[in-house]
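With one protein chain held back, the other chains of the complex are shown just where they sit.
Coming up: chain A.
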Amino acid sequence: MRIVVAGYGPAAHRFAETLAARGFTGGLTLIGEEPRSAYDRVALTSYLSGRPGTGAEDLTYPVPPAVTAVRLADRVTAIDRARRAVTTASGHEEPYDVLVLATGSAPFVPPVPGAERAFVYRTIEDLRAIRAASEHATTGVVVGGGLLGLEAADALRGLGLATHVVEMGGWLMPRQVDEGGGAVLRGHIERLGLTVHTGTGLDRIEPGRVVLADGTVIDAGVVVLSAGVRPRDELARAAGLDVGPRGGVVVDEGMRTSDPAVYAVGECALAGGMVYGLVGPCNTMAEVAADRVLGGAAAFTGADLSAKLKLLGVDVASFGQLSGALDVTYMDPVAGVYKKLFISDDARTLLGGVCVGDAAPYALLRPMVGSELTAQPSDLLFAGAQGAGPDGAGYPDDAQVCSCNNVTKGEIRSAIAEQGLTDVAGVKKCTRAGASCGSCVPALVSILAAEGVATGKALCEHFPYSRPELFEIVRVRGIGTFSQLIAEHGQGRGCEVCKPAVASILASLNGGHVLEGERAALQDTNDHFLANIQKNGTYSVVPRIPGGEITPEKLIVIGEVARDFGLYTKITGGQRIDLFGARVEELPKIWKRLVDAGFESGHAYGKALRTVKSCVGSTWCRYGVQDSVGMAIALELRYRGLRSPHKIKSAVSGCARECAEARSKDFGIIATENGWNLYVGGNGGFKPRHADLLAQDLSDDELIRVIDRFLMFYIRTADRLQRTAAWIEAIGLGHLREVIIEDSLGICADLDAGMERHVNDYFDEWSATIADPEKLRRFVSFVNAPGTPDPSIVFETERDQIKPVLLEVTRR
């Protein structure tokens, strides 16, 4: 059998992949108009980011093995149904037994004067052209305020253009959200600095500007049209196949057109009277057609058009029907939250809903569409945000628990039973549920519990979750305080185990000062006094000395401070100086002196980045091949203050002689002739471990990108007090590489954004503390005698420095 596929996009790829998986051995020819094989169009915008893993080659899918011939950069121009052959623009003729149309859709270009000056947003070539044009422009206009238009607008903003969005409808994303949701969305988008025009269309495009129908003139160096798509049915139309009144090749539920030898799949097909513009249904159609070609009886009977996405940092979700006899709405314009649920006229069945600004109810309510309401409709609006956790246990077996990877509760239950899974990590690995956006993790926990699996990962008696699970709950629910977390997801008032762990999660996710408000009470004494407690109840002080590089003036300041406060001084293993023996009431005075001299906190007291040690590198050393000191300083300044499950140490060596001992660090960097090698998971201490090579010969930017992701993924998924060495042993180096280099879970953009936030929000904790009388109040030995030093603290002298006098203790 000779199969020819016209069009080589994601649907064609899935069709060929399915045939390959089923052992197809006939002829399979793919003809595509673009200059490359199918690529991940959904991830198209990432191409503009320039990050590793987002190049054209990275996005392009490998050609499935069953394919016998590929013709790229050639367009099918005609179908001769009688002779069963297609002709292409290059004059090639290809005979077929079965023809599959997978021509997708084309952006609709409104017929306005000057339209030829605008760009569309569909292919890698389109994006290349937009990027090139943006280099000479400062302003951009996107025509169309739907999903793709907003994605394009964000891309223009990312290219540095002052960007406007023009939407003809009354509000943004009119197909996904109603007017109230559109208004809230608009607020979010305007806060990001974009300008929104609604209720007016495009009149014409002139050089350097656009004119709207209402007369508004906007400067526009770059114009992108995103006013909808049209199915590419021109071949089918010319060949006399049935097409819909508004376009699309008519197919039956086996994806067959009006000619039994011709199938149509993907965005060009009109199935059950609908054209589907989402990749999920397009893939399903491709699988159905492949099955039919092989003699099967699979059918495409429609698809769930629910969607949850993060657009310009705003959660937008819609599911089920977007209308109903009854509805309930929650709106908080200040917080930018809008939620609406549609309910049947007897008020008993959930029909669908829209969420903007808080998509928490989505994961919980979507599986319940069509089933009887379990609570007051108004309570459901807060599902996932408040009160009862997600009761995954209450879902029916066919409810889809993970919508990213399309996993039902039944599949999860059988995986638990058959594979003997005992934890969320196992469920993720086996079923892929929870492996992408993570919003269903709480549901997975409750399903595990309902299956009688004691997850055994409980952090302590107050939370039935492991640290990574708590991290996901805080992240997905946007929880801001310990009190809220324990009230909604735990019991009691916490302890020395969960409080610091939650404090660290809140710091990683929300930034801010560790001594702010209620968070102060969660901290271990070290974080509480921003210093390290020592055996006699005094504290040590460690100013940051990035990369171990320090000027003589600063060294003198440290010496003077130590002398004036009578502190014991020692050089640490991390190339800095530790000052011991300070009483709590002395800490602010010591830090005032240090901050005035330009020092900042070294976070020696925190579960956080400690130091990035370095050798002297190519600047001075005759063996050095890279500037290890410069890189160490850059890394230390980038990651300073980053709170994590445990402390993080690093080092940079300027050549393979490895004088900085980088391979004993959580992340260690060794210079090569061509750049940097990155090693991860090293450890000294109790259980020494040499770090593993993660990536080689990286440029400065690539190195930083990979470390960013490594650290954020560690912070997100490691257990409490689990160093990177143990974490890597648990997840495997291969998995780590897949996730952070190949982006197998699709979370790299999130990880990157998390680190970006950390870097932008960093401030020095000690400067902020000495400037805040409220935070300074805790730095007294005695509340009722603030001027009195603790009389129990006594020193003797040894080798010309102080030493604590031994205390009497209970030994058991």
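In the analysis below, a contact is a pair of C-beta atoms (placed from the backbone, for glycine too) under 8 Å apart; a residue touches a chain by one contact, two chains touch by 3 or more; residues count from 1.
Here, contacts and distances are computed from a predicted model.
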Looking at what's absent rather than what's present, what does UniProt name the missing chain, "ChsH2 rubredoxin-like zinc ribbon domain-containing protein", "ABC transporter permease", "Nitrite reductase small subunit NirD" or "Acyl carrier protein"?
"Nitrite reductase small subunit NirD"
Missing-chain contact among A:T525, A:T619 or A:N674 belongs to A:T525
Thinking of the whole complex, not just what is shown, which of A:V63, A:L294, A:L373 or A:I533 touches the missing chain?
A:I533
For the chain left off this view, which of A:V217, A:A347 or A:C495 is in contact with it?
A:C495
Contacting the left-out chain: of A:S323, A:N760, A:N784 or A:T797, that is A:N784
Considering the whole complex rather than only what is displayed, give the residues of chain A touching the chain that is not shown.
461-462, 483, 492-496, 498-500, 518, 520-526, 528-529, 533, 535-537, 777-778, 781-785, 788, 790-792, 806-810, 812
